[in-house]
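Mind looking over this structure? Questions follow.
After this line comes subunit A, so read on.
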Amino acid sequence: KANEPSKTPGGTDQPGKPAEGGSIKIGLLGCITGEYAQYGIAVHNGAKLYINKVNAEGGVNGKQIEIVEYDDKGDGTEAVNAFTRMVDNDGITALIGSVLSGATIAVVSEAYPIGMPMISASATAAGVTYNEDTDTVFSNVFRVCFIDPFQGEKMAHFAAEVLGAKTAAVIYETGNDYAVGLKDAFVKAAQEIGISVVADEGYSKGDKDFRSQLTNIAAKNPDVIFSPNYYEDDGMIVTQARQVGVTGTFLGGDGWAKVTEYASAADLEGSYYCSAYAPGSTDAVKQFEADYAAAYNGETPNMFAALGYDAAVVLVDALKAAEAKGLTAGTDEYKAAVIEAMKNTSAVGVTSQYSFDEFNNPIKDAVIIKITDGKEVFDRMF
Partner candidate 1 sequence: MAKRDVREPFIPERDKGLTPTIECIGLGIDFGGLTAVDDFNFTLGRTEIAGLIGPNGAGKTTVFNLLTKVYQPSRGRMLLLGKDTKGMTTAEANCAGIARTFQNIRLFKDLTVLENVLIGLHNEIRYTMFEAVFRLPRYWRAEKAARERALELLSIFNMQDMADDIAGSLPYGAQRRLEIVRALATNPTLLLLDEPAAGMNPAETAELMETIRRIRDMFKISILLIEHDMNLVMGICEGIAVLNYGRLIAKGTPEEIKSDPNVIEAYLGKKGC
Partner candidate 2 sequence: MLTVKDIHVYYGPIHAIKGVSFEVNDGEIVALIGANGAGKSTILKTVSGLLHPKTGSIEFNGEDITKVEPHRIVKKGLAHVPEGRRIFLRMTVMENLEMGAFTQKSVREEDLERIFERFPRLKERRKQIAGTLSGGEQQMLAIGRALMSHPKLLMLDEPSMGLAPILVEQIFEIIKELNDSGTTILLVEQNAGMALEIADRAYVLETGNITLSGTGAELMCSEEVRKAYLGA
Partner candidate 3 sequence: MKKNTVHIPMPIRYLINAAAIAAIYLIISALSSAGVITNYYTKILILICINIILAVSLNLVTGYLGQLPLGHAGFMAVGAYASGIFMRAVSGSMPTGLAVFLSLILAAIVAGIFGFIIGIPALRLKGDYLAIITLGFGEIIRVVLLNIDSVLGFNFTYGAASLKNIPKTTTFTLAFICVVVVCFLIHTMMKSRYGRAILSIRENEIASESCGIRTTYFKTMAFVVSAAFAGVAGSLYAGYLGILNPANFGFMKSIEILVMVVLGGMGSMIGSVVSAAVLSALPEVLRAFADYRMVAYSLLLILVMIFKPSGLMGTYDFSFTNLIGRLIGRISGKRTARKESAE
């Protein structure tokens, strides 16, 4: 099983090169080291795949896109530093990033005042594009992923309407805003539509033993168990759940992508999760998978990689629009044009065609994926 992250520091995306007249500099920021590195690396790989492709095909308006790639370890402080460096020292004109919501929000507070166009592949927290305190939308910030409440609600409705669930349990990582966000939305929606949430169990980062919580859940015998975490934990949770006698159906969020590598087919059988991406579903996806494998030692892309790719697609599409206006990369007008173009985008990525709502969140249906025989199979759009 080849699963190595492909490293491409150095080479073309080495930072610090003086901007050549004919290039457009964009930033790529995310956690490529540290605890959440696997997500960051996937997003970066996806984004770089598309941009390299564009460059190979002659670039945008004949100009090469130059990537300035930095690591933020998933930490807000680092993210802000790296972003500021991209702006001040490297002179980027747009940003793809960051990967985790917390780091992205920190960057947004820097990027919004200077009107830097940014698009995140995976920052799902509602607060990334919207300041609820002042009820303002960060007009420069876009994302290609679902927001947390959306997925939580979707899965609650799915449980009620498709699976006919009456009782539900949740198990989530308490310190993780993503998991908490999904869980909160799920619980809220479930109560509204008449599913009773019989168990609400948390765990902390780094925990590997969930048996105690699952034993509690098993005792309540819920119809569905919503586990909106990242796939490694979810895999472990499902495995241990079956060991302690939990029999209900597992539901998850888009963090489940790749979960089949972390739990047995038998344990996962019949679980559902919502995603933005269904592997192998369309020709475009198949092409993407093939390209990705070719670029990164035969690795299979996951949803994060696909979304990274899509983020790049949407951004490059906007760059084209700005270029078409004959503006100079790096100027404020240019940035405004990029934002403007993204706002009205209709770019087609691997996972969907994009358009944004008034909160700059993508308007697209969720893909429901069912796990059968250890495979992630497209079930329906929902």
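To be clear about the criterion, contacts are C-beta pairs under 8 Å (C-beta built on N, C-alpha and C of every residue); 3 or more make two chains touch, one makes a residue touch a chain; residues count from 1.
Selection criteria: all candidates are chains of the complex that A comes from, given by their letters.
The shown structure was predicted, so the numbers you read here are calculated from the model rather than taken from an experiment.
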(request) Every candidate listed belongs to the same complex as subunit A; state which one touches it: 1, 2 or 3. (result) 3
(request) Using the touch definition up top, name the residues of subunit A that touch candidate 3 in the complex. (result) 7, 9-10, 14-16, 32-34, 69-71, 75-78, 80-82, 84-85, 87-89, 102, 105-106, 109, 125, 127, 131, 133-134, 174-177, 179-181, 204-205
